[in-house]
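All protein chains of the complex are present and in place, except for one that has been dropped.
Right after this comes chain A.
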C-alpha cells in the first residue's frame, strides 16, 4: 500500500481538503492536485483521497479525477480496482459525453487489473448508437492492442473495426482507419511477426471506395488519416491509379497545410501508376500553386513544406519552374527557413531568372548572420557551376564581395572560386591576383586549402607562385592536415611545371611532410617522392592529369531513397531527408539492418550512407541513455534529472553529427563531398581513416 504522507506539508493539507464535507472545497483541492502534478511534484500518495471524489455529477470534476487517474494508475495498481465500478457505470450513462469519457479514460489507465473489465463496455461502445461514442471506442481498440494484443484478437475487435469502415458517419470511419493503421504498424513492428504475414489492415478495392467517399466528408484530421491509408494502397491497374489521383486532387485546396501535403503525397505515389502523359502534366500543374501557398503559413509549417518541396523538385524539377520569386528570403524569416529557400532557389535557377537571383544573393551576402551569408556565397558558386551562361556574372558578383573585405565573406568566396575553376578550367585566370591579394586574411583551413589548390593548379601562370607557396611551407607544421595535403600537392605541381626554380622548395616540403605525424600526409609525400625520383614523366601523368569538370548533383539522396522519401511526404523522414530507420526504431533497429538496407540502394552516395550509419550508432547511444533515464526515475526525481544532464553531451554531438536538427550541416556537406574528391583525385585514393576525418570535418 502507499505510504501515507506525514501529518504536515502540502500533501497533507490537500488530503484534508479532498476529504472535506464541502463539495466546492473538494473540487478546489483536486484542481490543486492537478496543478502540483503538472509541475512534476509527486502527488501519487493522494490516490485514495482523489479516488473518493470520482463519483460525481459534476462533469468537470469527473474529468479532473480521470486526468489524475491516467497519470497515477500505473503506480497504484491495487487501488485502481476501486475505480472500476464507477467506470463501468459511467459507460452506461445516458449522456454520450460521459459514456465516451469513460471508455476514453479506461483505455489509457494501463493497469492490468482494469483491462479485464474494459472489454465488455468497449464491445458495447463499438455498437453504440451515438457516433461520438463509436469514434472514441474505435481508437480505444488501438489503445487496448498497445497494452494487450491478445485481448483484442480474442474478443474479435479487429473484425468489428474492419466492419466499422463501412460506418455511416465519416468521423467514425476516419478514427477506425487511424486505429487500424496504428494496430497494423504496431503488429508489423513486433519482431515475432514474420514477413509473410500480410498484416492487420489490408486495403481492398471495396475499402478503397469507402475511403474515397468518406474523404470528402470528414474533418481535416480525419482526411489525413484516410489519405495516409490511401498512400499505402497498391493500385491494381492504371485506371485505378487515375481514379485515386482524380479523387484526391480537390484536397489540395484545403485550408489545413497538412491535408495539402498528405494529398500531395498520395498523388505522388499513385502518379507512378499513371501512364497518360496529359494527366501527369495536369496533376503536376495542379500541385504547384498549393505548394507555393504553403509558404504563407507559419514559419514552422513553411519549413516542413520547403524541405518537402526540395524533395519534390529533385524528382520533378519542372514543378515550380516559374515561381522562383516566392522563394526569395524575407529579411525577418527565421534562419532555418532562409537556408532552405536558398537551396530551392538554386534548384530553380535557369538562364531567364539568373539575374534576379544573383542580385538577391548579393543582397543576402551583406546580412548579419554569418551562416546565412556563407550559404548565400556558396549558392552563387553553385549557380555558376549550374548555368554556364551565367558563370561570368557570378564571378563578377564574387569579386564585388571580395572587395568588401569582410573576412568570412572573402574566405567563402575563395572556396567558391575554387569550385568555379574546377568547372571552367583556365577561364577566369584574371581574378587570381585579386584572390592572392587576400592571402594574409585567410584563417580557415578550407579557404586556405582552396587558395593553395588554385595556386598549384595555375602555378605556371602565376609569376610569384613559389613565393606564395613558400608562405605556407614555412608554417607547414602548424597548419591543419587538409592544408598540409594541399600544400604538398601544390608544391609538387609547381615543381612539375617550373622544375628549374623550385628544386629547393620541393625538397623542403617533402622533408617536412614525411616527418609529419598524420599518416595521410606522410604517405602522400612518400608516394610523390618515389614518383619524382623514379619517373618524373609518370609523376606528371598522375599529378597534372586532366580531371573531369564538376557538376551540381541533381539529387542529394540516392534515387531509391528519393522514391522512399517521396512516399513519406510531410513525415519526419522527408523533413530530414533520411530513412526512418536512422532515427526511429526504439533502439531496436541496429546499424546492421541499415547497412543491409543501404546496400540494396544503388550506391551512388557512399557519403550520405556513411553518415546515416553514424547517426544510427550515435542515436542508439542516446537511446540507451534515455532508457537509462527512464528506469532511474522509478527511484525518484533527482536521478532522472541527473541522467538527463549526462545526456546533453552525446546528444549534442549526435545532433551535429547526423540526425541534424540543423539543416545547415547537410547543406554544407553537399559541397564538401565533391571537394574531398578533388583531393583524392590528385593523389591515390585516400585510405579509410582519412575519409572518416574528412567526414567529421565536413560535419562540424
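The rule is short, and it goes like this: contacts are C-beta pairs under 8 Å (C-beta built on N, C-alpha and C of every residue); 3 or more make two chains touch, one makes a residue touch a chain; residues count from 1.
The working rule: contacts and distances are computed from a predicted model.
UniProt records the chain missing from this view under the protein name "MHD domain-containing protein", selected from "N-alpha-acetyltransferase 15, NatA auxiliary subunit", "MHD domain-containing protein", "Eukaryotic translation initiation factor 3 subunit G" or "Mitochondrial import inner membrane translocase subunit".
Although one chain is not drawn, the whole complex shows that of A:85, A:188, A:236 or A:366 it is A:366 that touches it.
The missing chain, though absent from the display, is touched by one residue of A:376, A:556 or A:571; that residue is A:571.
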